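Quick one: the structure is below, and I'll ask about it shortly.
Note that this complex is displayed minus one protein chain, with the remaining chains in position.
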Amino acid sequence: MISFTCDYSEGAHPAILQRLTETNMQQEPGYGSDSFTCSAIRRIREATGCPKADVFLLTGGTQTNAVVIDSLLQKYEGVIAVETGHVAVHEAGAIEAAGHKVLSLPQHEGKMDARELARLLEHFYADPTWPHMVIPGMVYISYPTEYGTLYTKEELRALRDVCKTYRLPLYIDGARLAYGLAAADMTLGELASLCDVFYIGGTKAGALCGEAVVFPQGNAPAHFFTLQKQHGALTAKGRLTGLQFDTLFTNGLYFQLGQHGVEAARRLKHLFAKCHIPLFIDSPTNQQFPILTAVQRQALQDKVLFEVWDERPNGTAVCRFATSWATPDEHISLLEQLLISCQTS
Amino acid sequence: MISFTCDYSEGAHPAILQRLTETNMQQEPGYGSDSFTCSAIRRIREATGCPKADVFLLTGGTQTNAVVIDSLLQKYEGVIAVETGHVAVHEAGAIEAAGHKVLSLPQHEGKMDARELARLLEHFYADPTWPHMVIPGMVYISYPTEYGTLYTKEELRALRDVCKTYRLPLYIDGARLAYGLAAADMTLGELASLCDVFYIGGTKAGALCGEAVVFPQGNAPAHFFTLQKQHGALTAKGRLTGLQFDTLFTNGLYFQLGQHGVEAARRLKHLFAKCHIPLFIDSPTNQQFPILTAVQRQALQDKVLFEVWDERPNGTAVCRFATSWATPDEHISLLEQLLISCQTS
Amino acid sequence: MISFTCDYSEGAHPAILQRLTETNMQQEPGYGSDSFTCSAIRRIREATGCPKADVFLLTGGTQTNAVVIDSLLQKYEGVIAVETGHVAVHEAGAIEAAGHKVLSLPQHEGKMDARELARLLEHFYADPTWPHMVIPGMVYISYPTEYGTLYTKEELRALRDVCKTYRLPLYIDGARLAYGLAAADMTLGELASLCDVFYIGGTKAGALCGEAVVFPQGNAPAHFFTLQKQHGALTAKGRLTGLQFDTLFTNGLYFQLGQHGVEAARRLKHLFAKCHIPLFIDSPTNQQFPILTAVQRQALQDKVLFEVWDERPNGTAVCRFATSWATPDEHISLLEQLLISCQTS
Partner (left out) sequence: MISFTCDYSEGAHPAILQRLTETNMQQEPGYGSDSFTCSAIRRIREATGCPKADVFLLTGGTQTNAVVIDSLLQKYEGVIAVETGHVAVHEAGAIEAAGHKVLSLPQHEGKMDARELARLLEHFYADPTWPHMVIPGMVYISYPTEYGTLYTKEELRALRDVCKTYRLPLYIDGARLAYGLAAADMTLGELASLCDVFYIGGTKAGALCGEAVVFPQGNAPAHFFTLQKQHGALTAKGRLTGLQFDTLFTNGLYFQLGQHGVEAARRLKHLFAKCHIPLFIDSPTNQQFPILTAVQRQALQDKVLFEVWDERPNGTAVCRFATSWATPDEHISLLEQLLISCQTS
């Protein structure tokens, strides 16, 4: 049985495990003051071209979103996100648990539209009852989105311009950033220059766990560390996330892992085209959304795992296949073989 | 430079790293449904003698306390702890951030006194204004305490009896449980039978990260999983904590690691006695609190790291030396050599 | 200048002020244990036909919604409301401040559709990732709605049936209940039998302040009083709200006040019809939504106050005129005169 269920099915890139093993008995101070974390921060500053960046290492995506958003919002503020945004749906109310409303906008292939954002803000302040409502305090988007899609630079600039007009920080959730950068004409530095804070996802791109929050201009809110502790998001053995990001940002490993995942996704895409399987959405990154027939799903049963997103009355289903830094060629070959054989049968 | 600063200076027990490496490319489902976590839960149920126990794996101590306490308290309730309890001091207000007051009692060598607990509860309900106050909803203690001390079975039973009278769950923070069990006539099963919920600390006893929450009677509150997610305390790659606890509870490794730490602490204790160094508190576990002179501290400078808890006007200082599962004999020998040479000089 | 801006422009029904004056120096205990509150509770139990009802008096609508919803939800739960619901928009995030998400459904003239509610719940539990999401914990509706519309008994029963299936409490916000009961074939007792908790709005129906929360079956959550205190929603001089509700529920005053407001609204409606002014929505209660032309608005300027909800490109505007227990005939006559004169000019 092979799995395309998600991009966190395997452990970590072997270089990480090897280095964890080599340095295991080295004594290090805790809570992020270890030598690995210090080095990781240096490397991330270099990779983003932001020498003054504030960098914090956390362990998971929901946790990271909760801490970053809580650190940026005043108590009377909410965060604007599209209705399919991770913070709006799949975080069990972590944002609300910290006291903040998620103000939602429609999504367009998972993306926020800058004009709709502008309109929401105009209407908000045009309504004389606005002081009775949750005040928009920041904007949350994902790169790539939940649907694997990417904002162009123009789209990001447009969002950022609206944010600037209203003095709202723009925050980019980069859980799958590795795959976004690999698929687009966008460098890490360019992304950093287009927002106020973002995170570099490790868990879905070769780490055992870990997300690196980056405030590019050294603009972290005061006492972010204490807030991280308060959220239970500060690990005693900071070496664990430190070493991982230090390794991922040595010799461009992070980018190579993203590249691997995107190339595997492209092979999937070709395969689906070859088999005349339509796509629900045209995703350039590591998540692909083929619409499979009952026969095709039958052919894969007990052999290939993947997510079924939407079963349709006509028997077809929108499915999600995720590749990753770890996807071996043989998995794709096996999938090809199964889909082709079912086609010809 | 060697360090006795804390019990989380090193990485993980080598068996953990080896197994992480061996199973690295095995594909596993996420969020705790992986085969390692399933096996770890089985082993923990066996080790505690609680076949119905609910077991959840989290990543750190503050996080674990926040989730467990939040899961057990009603909104109008608070948690009773001694004034030096970790939840009362060193968690940056994580309990309050979830809306709950920490109701504090005096500490006695880090421990809560059952009679004082009973008195607090009697007085509370005797005061006719009690519905205007935070209602006691559970009791939090640590085993061992912040001072390395241990409750006897009688003391735990006395606390538990008070708790039962008032129907308050008794929760034991076991961040250093390995060292507590190694130092006392107390099995893991006995501990499990003396409380309503506890956690088995991994981070300070040989894991990279990880704490295992155990509700011995299968008495986890409904939807604990969702609350864990809401707190950002659910890791995508559950295999990381799963594999670690599975390894720690294979062939009693966890208990051996605790034993190692306690034996190292005993060597320290003998050494301090030999050098006529008084102890601030007589701790049976892996934390030792020698009162060092200025000369002694001078002798260790630049060679041995440790925590200074309380500098006194007369030049002496209460210090904390922590041993662990990883403490090598040579570290203790070096310390001995330095302290003895300073004594004779 | 006269005002149809809202239904809380005047003070209190004179009977309230007279009785406040008469009993002013009578010494009474605090926090709701005064004789007026006791009597008010008795009268409300009678009026609702619920002899076991738990009744609590609070001071305002947002406060009441916050306390009731917080008291009924578990920490991992959210409240379902339509997108225009007061809790979803105009409470400055009070629900989220207590940690809970407002899960939103489309509105139909301000109302929730029972089939859409059922579908939301079915879809929720059909999605295997539901434990990662906010769990629906109760349903919030208003009677009348923000648009002045009313649920029929059949509609309420349908909502209640869905709620029962999923064991969700159904909560009715009755800020304008007086006007809802006056306009419909629905008794207070019938309403009480169709939900799990509701509140009787005083502020908008003749009281200086005050809302009476009713749990018809004596089904108030434990320690509601303490939670009320925690929310800052417990007044020292409970006599103030107690006396008001006691007066409102003496000789059916509350129902008469509702009747007065609805009759005034009917006069408005006839007037608008007479002047060929279309209505945005056909509201049977005390809020009317005429679509006025620029000429008509001009005619009222500096003479009549009302709310403008939506200015349209063609120069017309959806406006809101609220009548109340206090609306004098002369106000309507003046309005009539102004609208008719502008028509003929």
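So that you can tell them apart, the chains are marked A, B and C in the order they are listed, and the count of residues begins at 1 in each.
FYI, contacts are C-beta pairs under 8 Å (C-beta built on N, C-alpha and C of every residue); 3 or more make two chains touch, one makes a residue touch a chain.
Just so you know, these numbers come straight off a predicted model, no measurement behind them.
Looking at A:Ile16, A:Val102, A:Ile135 or A:Leu248, which residue reaches the missing chain?
Answering carefully, the residue with contact to the hidden chain is A:Ile135.
Of the residues B:Asp7, B:Asp54, B:Asp70 or B:Glu91, which one touches the chain left out of the display?
B:Glu91
Could you list which residues of chain A touch the chain missing from the display?
31, 70-71, 74-76, 99, 131-133, 135, 222-223, 225-227, 229-230
Tell me where the left-out chain touches chain B, residue by residue.
Looking at chain B, the ones touching the missing chain are residues 75-76, 78, 89-93, 96-97, 99-102, 129, 131-134.
Contact with the hidden chain only, please: which chain C residues?
Those residues of chain C that touch the unshown chain are 2-3, 5-6, 8-12, 14, 17-18, 20-21, 23-30, 59-67, 91-94, 97-98, 203-204, 208-209, 226-227, 229-237, 239-240, 326.
Note that only the chains that are shown with their structure count from here on.
Roughly how far is chain B from chain C, going centre to centre by Cα mean, in whole Å?
Chain B and chain C have C-alpha centres separated by 51 Å.
Provide the C-alpha centroid distance between chain A and chain B, rounded to the nearest whole angstrom.
Centre-to-centre distance between chain A and chain B: 34 Å.
Give the residues of chain A touching no fewer than two other chains, as numbers and ranges.
Counting only residues that touch two or more other chains, chain A contributes 91-93, 97.
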